[in-house]
Every structure is written in C-alpha cells, then in structure tokens.
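The other protein chains are all here in position, but one chain of the complex has been omitted.
What follows is subunit A.
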C-alpha cells in the first residue's frame, strides 16, 4: 500500500512497486496481490520518462515494468477501503481483483509506506489511520480466520509506533524506525528531480534480490537488514505475538509462493473432434427481413420527439381554486362588507 499523493512522494510509489516486483518475481501471481497506489507517478505529466518508475539513480531499474496491475488507484486509496479489504466487508459488486480472498491457511504480507507519525499513518494528506484501528482490524481478521500468519512491514517515520498495539496472535512486524526517529530517503536522481527510494526499503530490496524461490534464508536475516550505519534510523521488529521462532520462518513463507507440480509420465490422448460441440449451438432462426443499423443523426425524428414524461404536477387550476377558497372563507368569517372595499 502506498498512501502518499503528489509528485514529491515519488519514492513511496517506488518503494511499493519494488516490493511488488520482488514478490511477483518470487512466484506470487497478480490474483493474490492487492496493490494500492495513491497517486500515479508513471504517467504523471511531471515524469520525464513516462510509463516508468525508477528505484535506482541513473535510471537503472524500472520497477513499473510492463505487466503491472494496480487494484486501487488514486482516490480509491482511503482508510475505509483499506480496512474493508482487510476485514472483507466489501460491497457485493466489488470485482475479485479488489478483494482479499484469504482463508485460515493463508500467509499474508502487508507492506505500507507513506508519511507517518507517533501512532498514525497519513493517507493521501487528508486522513489518518491510527495504530489502534489497525490492531483492531487485525483482530477482526483473526476472529474471522482470515489469516494463518501475518507479516507487517512499514516504512514511515516513527514506524515502530504502528505495531505497538497489536494483540492478535501470529503477527510479526517490522518497521524502518523507532518512535521519535525519522526514516530517511536514499538518493535523489537529478534527471527526475526527486528522491527515488527510502533507505530501509532500498536495502530490503537489495536483500530480496538475492532470494530465489528455493532459498532457505530466514527471518533473522531480514531483521539484520539496514543497520543504523546504513539507515541512520534504527529498524525495529516485534515477534512476541508470533508462535514460531523467527529462526525457523523462511522468507519465502511470506514473500514467495511455490506451486506444487506433479509430473506424470503417462500420455493422455485427446479426441480431436468432440462430437457434441457444434451441435450444442441452438439452431438460430434467421430473421425474415433484414436487420438494419440505426441512423446516427435522425434529424426529423429528434425534432419531433415526444417530450419526456414530466413528473406529475397538480394542474394550475388547483392553485387558483385553492386561493379562491381561502379568500372566500376569509370574507365569510369577517363579513361580506369587506369585499365591497376590495372591488
């Protein structure tokens, strides 16, 4: 989830896209990823290279790529939509790609980046989500058995405050800085004119580039990423709610996905002609007279169009009659002689 709007927050979009790219590379398909970007940087009019988002200066790596699917764009990234995706309480007509279709055997990775403070994360410069709301949303997910294990990574200023209030089991959290510290950005690109990445995510990305779907690296290595000498802020983590020992948790448990493939040596022969296929089409009745296209600008028909039905109004005479009645009652009560003065 990237929660920042405006061109100078390019780095937050680049952060999110680089984690998206790593996760896709390690095997998680688009149908299992919900990507929320609060602003469009790639096709932004201020981007000198349209349709690209770079994460390294000198434009080495385009993390936007050619095969990206953004599920929540622009104004759709709000606190309400985010909590609805997490808890599953979405309006019935939401398409599948915008839903979190997880069950009690799913491991979920949540990565959030943006501007934050002590206990809150700012969404689009107009609203915030607090750590209490987030903890409650996770508890709702636990009650509904929407996750098996959850890894929460946050890269904002004072990020550790966001995981202080979690109380549901099986959650492991990482943050880029402690309470009272700011997370800093990595390097600006003079061609594009903005900072391209945040330090913590830059080093996490470097770490993830060495992971492949079969690697055995565990979470303790992820906790060591970006020490204070490189990051200037102190990354923090929280594992007390997690039941397994982080030493035994593989990185690919959350970042990657392996499909089980069964290889068989027997051959299956497919029938080239499926007998019933063509006959399934019902015999179409042909029209008796030729069908025709509509006229695009039927001037005569438009001018003489029947006027649309107006809403029912009481007839004008009704108002007149009502007023006449009022006047008659008035003069009857107060005497007929007043009428002579009127006329």
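We take it that a residue touches a chain if its C-beta (ideal position, glycine included) is under 8 Å from a C-beta of that chain, and two chains touch if they have at least 3 such contacts; residues count from 1.
Everything below uses one rule, namely that contacts and distances are computed from a predicted model.
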{"item": "Absent chain [UniProt protein name; select from \"Large ribosomal subunit protein mL43\", \"Mediator of RNA polymerase II transcription subunit 8\", \"Queuine tRNA-ribosyltransferase accessory subunit 2\" or \"PIGT transamidase\"]", "value": "\"PIGT transamidase\""}
{"item": "Residue in contact with the excluded chain [from A:190, A:214, A:263 or A:291]", "value": "A:291"}
{"item": "Touch criterion as defined above, residue of A:6, A:142, A:223 or A:331 at the omitted chain", "value": "A:6"}
{"item": "Residue of A:2, A:70, A:86 or A:100 in touch with the missing chain, whole complex considered", "value": "A:70"}
{"item": "Touch criterion as defined above, residue of A:243, A:305 or A:333 at the omitted chain", "value": "A:305"}
{"item": "On subunit A, residues whose C-beta touches the chain left out of the figure", "value": "5-6, 40, 42-43, 49-52, 64-71, 73-76, 93-98, 124-126, 272-273, 277-278, 280-282, 284, 286-287, 290-299, 302-303, 305, 308"}
